[in-house]
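Right, I'll just put the structure down here and ask away after.
Omission of a single protein chain aside, the complex is shown with its protein chains in their original locations.
The block that comes next holds subunit A.
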Amino acid sequence: MTRYLLRSVAPLGAERTDLLLGDGVILAVGADAREAAGRDAVVVDGDGLVALPGLVDLHTHLREPGREDTETVRSGTRAAAAGGFTAVHAMANTDPVADTAGVVEQVWRLGRDAGYADVRPVGAVTIGLAGERLAELGAMATSAARVRVFSDDGKCVWDPVLMRRALEYTRAFDGVVAQHAQEPRLTQGSQMHEGAVSAEIGLAGWPAVAEEAIIARDVLLAEHVGGRLHVQHLSTAGSVEIVRWAKARGIRVTAEATPHHLLLTDELARTYDPVFKVNPPLRTAEDVEAVRAGLADGTIDVVATDHAPHAAQDKDCEWSAAAFGMTGLETALSVVQHVMVDDGPFGWADVARVLSVTPAAIGGVTDHGRPLEAGEPASLVLVDPAARTVVDPAAQATASRNSPFAGRELPGAVRWTFLRGHATLADGVLTEADR
């Protein structure tokens, strides 16, 4: 296996040092690394680059099986590697739905065979995402895929009894129920955030309360039964308040925000361009501020992409006919740098926390999100914070083109991604995986 000597990189943005990677681990750090490197190590000039543990996404739609025209496990994990991710959680809303040990093992194997990022399948909470009967959560947990995150994402586990049972049942194997909080009756036909913009442009409104009411209910259920709840793509100021309150009460709840909810607002719907149509919808500037503040103070634990590739014909149409969702794997780190580092209170250690360490902990991914120390797995990423790039969906590795950041200049570029010592991205170029 190739050894890499990473010269003069800044781990978590701190003092520069050298890292020697080999045999899938970080072999040595600092002077030891230089000494141990030997002649045949590939030297990477890390001048100006920040080293972070490989990013871990808690919320990815890889679309395989079922919609391989929009993304495959291979194309999606290549996009992950290009974006600095070394592990992704693949959502269950595929066709067939990932609601059995067989399907989650299939997805897990596809990820392993592609070799670009570890794929951690998310298991459906209910059979067929139908919200009626619990799927075999235990079988998925004990399968080769070792599922720990369960979600009907795309649909809300609306039935309060079923949600209670899921929170209870998953305690047996330290699972977490990741809820797509959307009260279905309050959002029938909803197209965008309900407020001043929807009133004016005549698109059916999606009230904040439809998200907040479910989160409020779920944190109380989690408190009652002691289960572990994860709130997906939290998008409103009210949701931040509820999670803050729940955490103060000691309820076992974690929450994620997406890059698009950290940057974009419902004003973009005025274009009627469905590239800005997403579930939950883009909210107001006040909500964006509250979500940023929640991420800054730790109320929101992680940033997750909700990478949702869609075929061109499902976006190149009128708004109400279009699919919900945006791609995000290849822009997430840049958006977080822009919003939370360049224009916010975060240092690079905070970035590592919300994009790697904590998502790995929530998902039970033990070999990712590790410290950059000798003996640790060599899954890490080198970022050039000084680079600036105009987002071009056609140049991305994802098989779909629905990036809401198209044409925007964003800071930061991922230069190298290593998965257990193997370079999946080398100086900005995806490599051929060698497994």
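By definition in this document, contacts are C-beta pairs under 8 Å (C-beta built on N, C-alpha and C of every residue); 3 or more make two chains touch, one makes a residue touch a chain; residues count from 1.
Assume contacts and distances are computed from a predicted model.
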Which of "Aspartate carbamoyltransferase", "Phthalate dioxygenase reductase", "Branched-chain amino acid transport system ATP-binding protein" or "Pimeloyl-CoA dehydrogenase large subunit" matches, in UniProt, the chain that is not displayed: "Aspartate carbamoyltransferase"
Sole residue of A:31, A:317, A:390 or A:429 that reaches the chain not shown, by the stated touch rule: A:317
Options A:6, A:181 or A:197, residue touching the unrepresented chain: A:197
Touch list for subunit A against the chain that is not drawn: 191, 194-205, 207, 271-273, 313-314, 316-321
